[in-house]
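Heads up, one of the protein chains got dropped from this complex, but the rest are sitting where they should.
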Amino acid sequence: MFKKYQMSFLLFSLMIFFMIIMMLFIYKNMTFILEVNLLSINTCEFSFSMIFDKVSFMFVTIVMMISSSVFLFSCDYMKEDIYFYRFMWILLSFVLSMCFLIFSGSLLFMLVGWDGLGITSFALIIYYQSKDSLIAGFHTMLINRIGDVFIVVSFFLFVFLGHFYYYPMCSTALTLMTILSVASLTKSAQYPFSSWLPAAMAAPTPVSALVHSSTLVTAGIFLIIRLSMVIPMTKELSNMLLLLGAITCLLGGTAAIYEFDLKKIIALSTLSQLGLMVFTLGMGLTNITLFHLFMHALFKALLFLAAGSVLMMSFGVQDMRFLGGISNSAPFSIVIFNISGFCLMGAPFLSAFYSKHMILEKMMFSSMNILSIVMISFATIMTAMYTTRMMKSLVWGKPNIKLIMKNSESIYFSMIMLSFFAIISGKYMWSLENWFLECVFIPNYLGMMINFFVLMGILLGLIMSVNNSYMWSSMFFLAPFYINSGKLLNPFLKNMYFLDYGWLESFSKIDIISKVSSNFSILLFSWPIFINSFFRSFIILMIIFIYVMSY
Amino acid sequence: MVLINSWSVTFCTIVMLVFISMLSFNQYFSNIMNYIFLYNNVSSLLIFLSILLVGLCFISTPENKKSRYMMCLLSLLFILVIVFSVNNMLLFYIFFEASLIPTLLLIISWGYQPERLQAGSYMMLYTVCASLPLLMVLLYWSYSEGSFMMCLSTMTTNYESMNFFVYLAFLVKLPMYSCHLWLPKAHVEASLAGSMILAGILLKLGGYGLIQMNYIFNISGNKSTFLIFIMSLSIWGGLLASLMCLRQVDMKAFIAYSSIGHMALVIIGILNDQVWGILSSIITMYAHGLCSSAMFCIAYYSYLKVRSRSLMHIKGLLQVYPMLSFFWFFLCSINMAVPPTLNLLGEMFVIPSLWSLSILFIFVMGLMIFFSGVYNMFLYTSINHGVHSKYILYSVSMNSSQYMSLIMHMFPMILFLKLELFFFQKKIIVELQNQCFSVKLFWNEPHQ
């Protein structure tokens, strides 16, 4: 009876375990590095190493926190699926590979987590048997594969360094750092690679809750954080991150305004928050990025769980034009929606307030080009705008379909647990670890302006209604480009046939030889009918062997 | 003959032999040479691989217990063990060629389509024609050096003019793209055991030969135009073979083309003759031998469910035979080099040696890694995803011998933790066997 809750229970107890260790590590400020040397060639040691420090323990605590509630949620969400346990095991391996990535210290172990995330996310996205999910899965897998190729190909730069850790980068490793950052941009869905993120919504909702909060998309960000913890980035790299982050932030926000699919709106909001994180990395604030990463993970998982409970009511209907009036049929889900929505906007004293406001104020504080500032300000307005728009259409109006709420304790419990953390953790983390603190000196009106952005976004979301734009709902034509890029290969593949069976085959002329020698075909191609002839030849070979040996 | 006729006795012997061959892993730092045998860590790995794969052939086809079949496999094993360990160059050549005969019999006798005759003639003509010039070169070498011993590498004469003939035999055997036409044909027509042995060991024979010839003729790594040409041809050919996979409809041809793509890495790693490259090609040979053989196994098991190898007919296995589909996913992931596997190390370690040639090689290599991901996942999804095909027959999922075969294919991947085994030292220490033992004791201490 309780068997299906076992994984959730396991993850929850691991969370408590890691939380205690996290406290210890923060208190003592320790770092452990465990290293196994697999092979050493000419002083170049190919090793397998793990880092245990406060960052990895904080991250793994957050991952366990989220995944325990998501597993609990999916016990009920996937209840009627006949392949329930298959789903849970793939999901568990997904979480496991994220943990590998968090603790990894060297290239090989990082790739275990990195590629493991790619493979298991592919298996999860194609979990449903439809054609759409297959297309989405390939879309995701191939863009992530580009990142893998970048990492694998950068191997020779590691050889030049003489070691395979990616944390103590000396300043000669800046090329390597750039390549690895580009690889992590694919995983974190930054601008030219961002179209897989909404496509990955073809997966079941618990998967989306994990993928988009703490696991898959944050892997790239986490890699850049690890890389830039020791030495600062080059100016070119940080400029690239600033620009791409700002573009992604704006793109995600704008596309979310034009979107009608409930899950895709949340996915696009993840995209804009990821853009904000990369932007912060470009400013060189690794610790704030990490803080926002944690806060974002908590409230975004909560948002997905709330959306999932709505989808359970509507039997899979995601289109917001069908939904509506949920405040009547499921008031509790709407409460959760509101908490996480306000977190997303950065409403005061919820968890994301502490991180998002800090980022925006640091942006006002630091010296950078006006273009990025304007883009991020617009994106902040848009965040408030699409959140309000989503809430408006969910809460008000009348539903076009029947909504039936199935009462279930596990869903309620998972959402309550996560919302508790989403409310308090900002203040809690801040008071636990002063590494996340930054000081800002800005004029009063700039500080007020950030609040004004949010209010303006809410107002715009209430009054504006936008309808139809192919350009924005296809993410500036990015999604059709990636989906149809396979067609570029088609004529090439068609002609490959002529290369193999046309040119090479006639070049070798075996057919012609056999035709010419057809008179002798009885001699040449009469295969041994009796197996004895084989034995005879074998014996002859043996005789030759013995003869030569004795010689 | 009574003993050999009994399947279980043969099988138990093979299992014993596997363990005996594992003993030689202990001597990974030196070459052992006596009058007949020359023995280094590459050959010990490949001997282990060939004994293991012949044993796995017995497990995978338990319904075929005829003495002819066993005799064929055992004689092939005998030939392979000798090829990998013999010191005499002429004997190496003779047994290199002799390995074709049992393979041919495996294709001709236990294949099931009339096209198998054509496939057999393709295989014979390609490999024999390409290796005849090698015989001439070998005879010339032994004439000028005055010995057949393979452990004597040449120092005096310059053999660069004969590069092409020396390498051709092994390039066709591996095969390099443009000499590869026999391989998909042979794989498609061969029986399961034939495919397993062919992909698992016979291709590696080419790699082993390349390493030996490099050593004997001392002609590698000099970046002559010819070598650069061969290397660029092989890496572009690997890319083309990966692309060619995407248009295959036959599962076995699909796997055959993917192995052509992987063998390109072996060629380029050995011919470039640098530490990372040779390490990578030995790892790739070992890992690909296990992985592709396991993939042929599972292709055969899927064939049994539908009685067709066409990707058009096998759909949606995940709904019907979940265990089979799990192994498909596992093997496709290994074949696309997912991290804690040897295949990944093979692909990764070749990159420093490619860098020493040109950055453009790395570009092509990146494309190849990308497309290997594409075609493996394409293979997995086109077989397992979606609604189940109506052609799938009623049957139980997998039986224990099939599980055993697939798991035992995966098990030797644990050598991942013992990477020193793949490390080939070019500067060999020629010692007599008893002296070797003492040296080994001496050298083993710092490792422990």
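Here the chain labels run A and B in written order, and each chain numbers its own residues starting at 1.
Assume a residue touches a chain if its C-beta (ideal position, glycine included) is under 8 Å from a C-beta of that chain, and two chains touch if they have at least 3 such contacts.
The rule is short, and it goes like this: contacts and distances are computed from a predicted model.
The complex includes a chain that is not drawn, and of the options "NADH dehydrogenase [ubiquinone] 1 beta subcomplex subunit 9", "ER membrane protein complex subunit 2", "tRNA (guanine(10)-N(2))-methyltransferase" or "Mitochondrial distribution and morphology protein 34" the UniProt name matching it is "NADH dehydrogenase [ubiquinone] 1 beta subcomplex subunit 9". Only one residue in the set B:13, B:142 or B:397 touches the chain that does not appear here, and it is B:397.
The chain that is not drawn here is touched, among residues A:349, A:396 or A:481, by A:396. Considering the full assembly, A:318 is the residue among A:318, A:380 or A:419 that touches the omitted chain. From the set B:319, B:343 or B:402, the residue in touch with the chain omitted from the display is B:319, counting the whole complex. Screening A:131, A:406 or A:494 against the full complex identifies A:131 as the residue touching the chain left out. Looking at subunit B, the residues touching the absent chain are 316, 319-320, 387-388, 392-397.
The chain not displayed touches subunit A at residues 81-82, 128-133, 202, 258-261, 315-322, 392-393, 396-398, 400, 465, 467-470, 473-474.
We adopt the following convention: only the chains that are shown with their structure count from here on.
Mean C-alpha position of subunit A lies 36 Å from that of subunit B.
Within the complex formed with subunit A, the subunit B residues making contact are 36, 68, 71-72, 75, 82, 88, 90-91, 94, 98, 101-102, 105, 108-109, 117, 120-122, 125-126, 178, 181, 240, 243-244, 246-247, 275-276, 279, 316, 318-319, 322, 329, 333, 338-340, 344, 347-349, 351-352, 354-355, 362, 365-366, 369-370, 373-374, 377, 381, 385-387, 416-417, 419-420, 423.
For subunit A in complex with subunit B, the residues that touch the partner chain are 38-39, 41-42, 46, 83, 86, 108, 111-112, 114-116, 119, 122-123, 126, 129, 131, 134, 137-138, 141-142, 145-146, 148-150, 152-153, 155-156, 159, 489, 492-494, 496-497, 499-500, 504-505, 508, 510, 513-514, 525, 527-528, 531, 534-535, 537-538, 541, 544-545, 548-549.
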